[in-house]
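With one protein chain withheld, the remaining protein chains of the complex are depicted in position.
On to chain A.
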Amino acid sequence: MLKVKTPKNRRVQRELEKRAPRLVEKGKKTLLLQGTKTSNVLNTVLSEIYHLKRDNAIRYTRKNDSIRPFESGGETSLEFFSMKTDCSIICVSKAVRQLEFGSTSKKRPDNLVIGRTYDHHIYDLIEVGVENFKRMDSFTYDKKLAPQAGSKPFIVFSGEAFESVDELKHLKEVLLELLRGEVVDNLNLAGLGRVYVCTAISSNRVFLTHCALRLKKSGTTVPRIELVEIGPSMDFVVRRHRLPNESLRKDAMKTAKDKTHKKIKNVSKDALQGKLGKIYVPDQKLGEMVLPNKSKGVKRERREAKKKNSTNEPASKKQKEDS
């Protein structure tokens, strides 16, 4: 037997409705958390990303031993967190401890795993090493330029590696989704104030920085732009990445059919003849058409009597036919 379970109060119902799949989505929430090992640099990176995305991000501050995104079985608790918080972009910090190789010590840098989920299952993953990190505090600039929290940022990518190298192509997509913020229809031009600048330095290294905008008068409606670096800035070195399964990707790329464009029937365009229309004429039913009874075989008196009757009685009927 089955029983219908519904939320006990309206608040829970609203929350559930928010989590329901929708035709047109409004950006993804981000979950920032620490993996098995973490370093001071990575913690700062995560907290600064959280600071920049405060409006739709969740930050966990405990160590999570069971999270190993690239290993099989290590993603279960990650998927659980994604389900719990309803987040679809996940950043896991993962510092690898210093490894000793003979006499020389080689330091493996701080890794940040950025992943996306589809239907609360891991969709793709990319692991980047963070280098040359400069935190927000280390930049000095005119505080008047400081952008408003939650404002929609510009994102700028440059470098041919973003198109030629697979890893960077992947990273570009992930970064775009991580940084772009909420998808909006209407934009307030007065609220624009910040840019993320991503530049591919080499085939596996990306320089990312966060800048404020200074709008200057240019004499036209379009202002002249100047960039002021406000941080944080860092280098991403791509290490491992896992692309989505092809069938999953196909499923995830589906979009809602645009209902605004209604298909116009029976109208086609021709280069020579221009706009063409098709007209369907309904069946005339000529066989069923009533003809005026003027048969000549009937005697004149009867014919006239019939005519007289028909004009008298079905006058109203005729009118109906006319209308």
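Convention: a contact is a pair of C-beta atoms (placed from the backbone, for glycine too) under 8 Å apart; a residue touches a chain by one contact, two chains touch by 3 or more; residues count from 1.
In this text, contacts and distances are computed from a predicted model.
Asker: Just to verify: the chain that's not displayed, which of "Ribosome biogenesis regulatory protein", "AAA+ ATPase domain-containing protein", "Proteasome subunit beta" or "GPI16-like protein" does UniProt list as its protein name?
Answerer: Matching "Ribosome biogenesis regulatory protein", "AAA+ ATPase domain-containing protein", "Proteasome subunit beta" or "GPI16-like protein" to the record, the invisible chain is "Ribosome biogenesis regulatory protein".
Asker: Out of A:65, A:160 or A:304, which is the one that touches the chain we can't see?
Answerer: Only one listed residue reaches the unshown chain, and that is A:160.
Asker: Need a quick check: the contact residues on chain A for the chain that isn't drawn.
Answerer: Its contact residues with the unshown chain are 1-7, 12-13, 16-17, 19-23, 25, 28, 88, 116-119, 123, 132, 152-163, 172-173, 176-177, 180, 183-192, 195, 197, 199, 201, 207, 209, 211, 213, 221-227, 229, 233, 244, 249, 251-256.
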